[in-house]
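Yeah, one chain of the complex is gone here, protein chain that is, but the others are all in their spots.
All chains are identified by letter, namely A and B, in their written order; residue positions are counted from 1 within each chain.
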Amino acid sequence: MSAKPATAPAPSAPASARRIGRLEVRGLTKRFANVVALSNFDLDVQSGEFISLLGPSGCGKSTALNCLAGLVEPDAGRILLDGEDLARVPPERRGFGVVFQSYALFPHMTVARNVAFGLEMMGVRSEVVAERMRQALALVHLEDLGDRYPAQLSGGQQQRVALARALVIEPRLLLMDEPLSNLDAKLRLEMRLEIRRLHQRLGLTTFYVTHDQEEALSLSDRIGLMKDGVLRQVGTPEQVYLHPETAFVANFFGYRNVFRVRVGAVTDGRAAVTAPGGLRLAGTARGGVHEGAEAVAAVRPEDVEVGPPGGADRGIPAAVEFAEFVGDAFECSVTADAGVVFVVRTPSRWTQGARVILRVDPSRLLVFPPE
Amino acid sequence: MQRAAGARAGPGALPTARHGGVRWGPLVPIVPALLVVLVLFVYPFAYGLALSVHPIGSLAKGGMLANYAAFFGTPWERASIWNTLRLAVPVSALDLAMALPLAYRLRRPLPGQRVITALLVIPMTLGTVLLAEGMIEFFGPAGWANKVLLALHLVRMPVQFVHNYTGVFISLAIADFPAVFLVLLGYASGLDPRVEQAARTLGAGRWARLRRVTLPLLAPGIAAAAALSFVATFSVFPSAVLVGEPAGSTRVIALAAWQAAYEQFDYPRASAIAMVMAAIELVFVALVLAVRNRAYRGPTIGGRG
Partner (left out) sequence: MSAVARAARARTAEGSSWWVYAAVAVFALLVLGIFLSAFLNSIASSWFGGWLPDGYTTRWYRFALAEFDLGYVLWVTVVVGVSVTILSLILGVPAAYVLARHAFPGRSPLLLLLVMPMLVPPITYGIPLAAMLYAAHLGGSLAGVIIVNIVPALPFVVLIMTPFFEQIDPNLERAARTLGAGPVQVFRRVLLPIALPGMLAAGLLILVRAIALFELTFLVSGARSQTLVVALYYTAFAAGIRPAQAIDAMAVVYMITGLVVLLAALRFINPVNMVIRVRR
């Protein structure tokens, strides 16, 4: 680990964390009564990688994480750690650290005993336990709260205890299930930085579940997008943000204008499409878009240009419905005469009812096959 | 208490204290209940205590503690304590030992759960008297229990199940079980399964989880169940008479008190015996709580929150 000696002195006991080689997840499937919570889930995780699983509520993120932790038994599929199949390894022998969404701190133990628990289970000598517990608490800035009980801590502090408890055992893999979702916005940002800092310092291979796209983008080396139990796309933050492969992924990353279209001619990756109301648009075809077929078109609010009526080139005539100030720009809801409603982002305020012309850059309007 | 009440909406949710003073107005609704407890419970209790130190009849000359001295000084009377304890303690322990694993398992869904819980709770409606009546038939010399044992050649002579210690023991164990089970079920279903899962991911095996996490978290429930069960079995009365041997091995302390009051009409002596009973009872409850506090320190968090 490339710890900088100046900033990372001795207390980083977990810095000697056991490194894993490679985690391979193959065809993981889990069905509950009548829902398929996880379907044919494949993922490779490299040592030291921070990988996020992102998706809407109920899409199976927790199920995937619980399968990795060994808390849910998959119906099919394999989890291989450096080639070793984990199917027969119970959770208590996997050596993975888990941070639960509800923290799941032991209410009858002090903070110190909570953190020491995993070490005691490993049979670590008590002097060493005390030392490593102290270091772990220092790592999350809770040195002074060791004697408190969980009920006497704030949400953010409980979160840190949960983190320390998982880190102190030097996990081969750190699993976190929406660890920040119970915190307020400011604390969430703070803890996000903290998690980033810890990851940089300790280099732990981390599997992180969230439904917050910003969290995933800022923390991850790679992001997996899930919907209905299926992993839709895996890639670096840049890849998923700039080159979504499906309308679902695009919508998750800010393509707020999504509508059904019929595809006209497709040439050189350019697609001419017709939106409801006969609105004709030009866009960039993603794989699987065919002439004459149904498709889904998506564009970000900032990629729709708004101008005054008139001018040389033909645009989409429309009327402004309302404008909202969002800090660095205005977001307007604009209804095209053909009936389609666009959300657009403009530097200037447009008054309600103003007539405008919309222009959409064909390279920014993505056309996906329907799901 | 039930659910994570303490953490969220416990007392203080609507603070009553203001500027250091207390507004007593909102507390008025508690007054009727308080009056009832004072008049119908505290006063009789105190009255009984006072009565017990004013011996009458032949004991009147013996001083304030004559009733107590008479009770402890007479082997026959004194034995009733032992007769009661040797029923109450093992019965409570047995019921706890049976109810704990069941309650722990039934906190999670299981096929037929409602039926199972209903079957375990139904003896509540039997009541000690019906239980005793049925037992006299069922466990009698010609009853089904002995018929089965004889048919299986497990015994050669009918076993004497009733009108002795065994009869009272069985009857109490059955009658007391539902309440113990219900209390434990309430606590067990309040456990957050995530907490045990967290222990698992930290390397705790089955036994370590049980000893370090589950049992300590259930300690308040176990204590409550033990206390309630002891109260119920310690004041056993009807079954000790109907399926026991009221003139001998199952002459329990409640029976001794009742006989003093209603057969000898010596209320002061009966009150003294009742006070001895209450004292033993409270000592036991205090013991249970002390043990519980050793197992579980720190604030109680309800489970499900």
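Following the convention adopted for this analysis, a residue touches a chain if its C-beta (ideal position, glycine included) is under 8 Å from a C-beta of that chain, and two chains touch if they have at least 3 such contacts.
In this text the structure is predicted, and so the values were computed from the model without any measurement.
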Residue of B:Leu59, B:Leu172, B:Leu202 or B:Ala257 in touch with the missing chain, whole complex considered: B:Ala257
Selected residue (touches chain absent from view) among B:Ala66, B:Ala132 or B:Leu217: B:Ala132
Residue touching the undisplayed chain, where the options are B:Ala66, B:Leu96 or B:Leu120: B:Leu120
Absent chain, residues of chain B that touch it: 1-3, 5-6, 8-17, 22, 26-27, 29-30, 32-34, 36-37, 40-45, 47-48, 51, 98, 101-102, 105-107, 110, 112, 114, 116-138, 142-145, 147, 174, 177, 182-183, 185-187, 189-190, 220-221, 224, 227-228, 231, 234-235, 237-238, 241-242, 254, 257-258, 261, 267, 270-271, 274-275, 277-278, 281-282, 285, 300, 302
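Definition applied: only the chains that are shown with their structure count from here on.
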CA centroid of chain A to CA centroid of chain B, Å: 53
Chain A partner contacts - residues on chain B that touch it in the complex: 6-7, 192, 194-195, 197-205, 208, 212-213, 216-217, 219, 296-301
Chain A - residues contacting chain B, complex: 69-71, 90-98, 100, 102, 104-110, 117-118, 121-122, 149-152, 165-166, 169, 175
